[in-house]
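My questions will all concern the structure given below.
Heads up, one of the protein chains got dropped from this complex, but the rest are sitting where they should.
Every chain is named by a letter (A, B and C) in the order it is written, and numbering of its residues begins at 1.
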């Protein structure tokens, strides 16, 4: 009765009404004779979102974490050396997983607020003459810090070093929202999840796999069953799954793919950029606040992590937003706990929704002791949105209407 | 994919999730043996929302307009003299209906921006020594102008004149949202609709009827069938309807009543007052704008009609809000067309939703040529919300969190 | 948890999943600039279901009863003589309404179990040389008895007598389900409702109106507001309504129309005929039971009213079906109470659903004392369905698979 809960975390994201309608269904037989065609269409269209011409995309009933594990356990072997970089909670967790799965992890960590250190990676690859590094891991969009890394640059580093390592990318909070070119960038394994740019509930992990990675799979010997590529390939080739798939989510995914591809990925990316610019304008207008992302080159178009002013506990901001303003903001994770909060701006959103998010944040900031001019952030965001088209193109005020 | 459409018209209002869930159902038998108990419970609880101890409330499958007609055709006779006042589109339409249904309408019109002229009514009633006036009509909340009238004062005028006329009230945009005391105020017929404070889709018209009105019904001779009290009473007394009721809406209504009565009507009213104060603070901060309601005594807690600044066409504001900002604002009706727009702030809402509404409005105002400081309205509303509790009680800033 | 409730009453009918999905929506602005096109499309497509080239179809927020009243009050005048026939609860109620609305009703009643007595009507029309009869009323499908009348024959009777009376048809349980040709049969006013063949919840009354009826409307003087053609025409011509329409149902209606017209009305009619034949086969196999409809010419393809065997109270059958078998069957109305029950077989159904209905009915019949061979009815229905195509065409057993 007190209106809807406002959701501005970097996933799960807001579900569009057509997707919600598509999931409001009775159950169905996942072995029905015409179910295979339905699945095949989804798998084909997922490749279009991934911008993948060859290879394939797997759909696991799992979170993105499951797809991380699938990527590793199906293409690498125990003891394989891999290059990773930690600069936020999710890159940290992936590195932790790699170690636990028995990989020999070489770390090129950098500050939380920066992205994958391309030069360090390049150096490591150049130095690795005998190609002991089997894979290079990059977190495309570090959800904890709001930092986007340059995957194309990593590909160039690999190419420059003529290095055959596989390129693993965590695209959980990027794929389907910001520019991602799997084929063009030569990415070999790319992880995504249903609850981010795909605008679905959590429950599906996606994994794009290049032909090169599929070839590596032939020689990979880690134990795996649930996440086995081989089982999945055998059944997917007929349009089915090796176990009961989450049919309700697949029906939602069908609609989500129709929406994404109907608009065109470039349009989707431009929309996210525009939404993000408004949020960043607001942050700039909040005295004492700043982005965790240290430099515009790292700014994420899907999530902004924001340092609260000196003396303001970000946990108070988040708690106040939740309890007093019915608004879910993202928390500061790990070393950012208490120091930063996050605004997720990916998925099904529009400028007025973000004005609401910014309003909630600035009320909660003031309630928590921040000295911010009321409305300053919203005002900045408003002008950003007012003077850009839905595709994010700037327009003179005279044409704004 | 582009986020949700923002709805800030004075009805239909936003449907709360539990109500939406309750309407996501298969059809059912409206003659089922246990359906009667379900209906009886609804009719009983509707009386609690109306604050009616005696009498009854009818539920018609119609809009509120249908309930207007039901009220007249069941209790008055052709040629009966009635006292009415026009000060907005909906009071105007009701007077038009009264004439078309054959009543002898005495008009005490007043300016659009004021409410029922109590003194004029009182004078008419005092002068009507032989009680030719059979009914007095009041639009409690004029949805077109955002003006709330003083029904208790009209009752006092009737009582002071010892006048037996029936008291008709249009409470379509008040009942369930702002203070309404049917029994205490001696209201005889009170019209409401599902799509306002009841937070349901349009489709049900409610009509509260006092025992006095039920007695008048015995001698009323206008032709009526669909809206017949007699048919309705005969069936309602057993828990059923004389025709197939809108069972889906009744299931939603059950949940809506649970929400309203669970919170308590006083809490519901206080919440609407708080939401409205924020909007009015925003309007006050918008240079050149002002409320259509001329004086605080008339301010409506469910809808604000707002004059645009000189030279700014309100139709541009509404159209820009709709097409550019995915926000539905209410239009200026009749003589207010082009001069005013409306923000509906009733039903299932919260402060952050209204910050969104105000943001959309001020962007659209600026796009349409208004010279308004960006964010000024949102800032004012934020401070209002920040410094009041959910029940609308002011609190010092130090306790605001 | 105990499975779904089975609904086999002659309305409300089962809502197809796509329609249910289409109604699972947030509210919207019924004055939005693009709402008009949406409404215009619906009004146009309703004409296609009515098979009406000229004239128009109105959509009232009401039950079908409301549309009955709209038809009378907009085209006839107090005291007008009309020809009606009562042979079931709904034809009886319509005649009752006509009297209450001030018409001079000439009754040509017939047995409950027969349809409109064409010869009697023809005689009355031939004898009415000075055309005092202003309208002829026919209940196309008497929902209480499962009897379908011959509207084309009534048209011929009017034509043979060169009689100008308007032809009113109650098509509530026929239009959208069984053959109905409004233009070809020269019907002037045809009533339908959302909760029957349109497979929606109750809440919308439809009224098809010929050009001749629209002309009559010009001279009709009964008081009317809510159901006024004039108000509706003025707004409908722009794509809007004179009051807040039930937008949720309209969204469902859009999908329903897409389904009906996408399949083609002839296919819809054929499907209903096939479903009905299975039910009638079952009834024929139930010892001691028989249809209320006395002769195949009257058999309704949307509802079957069934006499229980001597000594078996139909109310027991219905109550047992409801409480013990979670199945809603239609009750015997008025003089049929206790003597008959009804199976609705219109709307979104299929043969296996009707096997369920028949199973429930025969279990309940046996529980209530009927001496029926277990499974006899289902067996007969099964063979009917097995040996016909979805369009109802008989096929040899050898091709049945």
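The definition used in the following text is that contacts are C-beta pairs under 8 Å (C-beta built on N, C-alpha and C of every residue); 3 or more make two chains touch, one makes a residue touch a chain.
From a predicted model like this one, the values you see are computed outputs, not experimental measurements.
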| Touch criterion as defined above, residue of A:69, A:301, A:316 or A:383 at the omitted chain | A:69
| request: Have a look at A:12, A:113, A:351 or A:375 and name the one touching the chain we're not showing. | output: A:12
| said: Just checking the interface: what residues of chain B touch the absent partner chain? | reply: 17, 20-22, 24-26
| task | Just the residue numbers, please: which parts of chain A touch the chain that's not shown? | result | 4-5, 7, 9, 11-15, 20, 23-24, 26-33, 61-66, 68-69, 73, 78, 97, 100-102, 193, 195, 201-203, 222-227, 242-249, 319, 322-323, 328, 330-331
| said: For chain C, which positions touch the chain that isn't shown here? | reply: 1-4, 6, 14, 16-17, 24, 199, 259-260, 263, 268, 271, 316, 320, 324-327, 348-353, 355-356, 359-360, 362-363, 366-368, 373-380, 382-383, 385-386, 390, 400-401
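Heads up, the rule we're going with is that only the chains that are shown with their structure count from here on.
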| For chain B, which other chain has the most distant CA centre? | A
| field | Centre-of-Cα separation between chain C and chain B, whole angstrom | value | 36
| message | Rounded to a whole Å, what is the gap between the Cα centroids of chain A and chain C? | response | 53
| query | Roughly how many whole angstrom separate the Cα centroids of chain A and chain B? | reply | 45
| note | The positions of chain C in contact with two or more other chains are 20, 24, 26
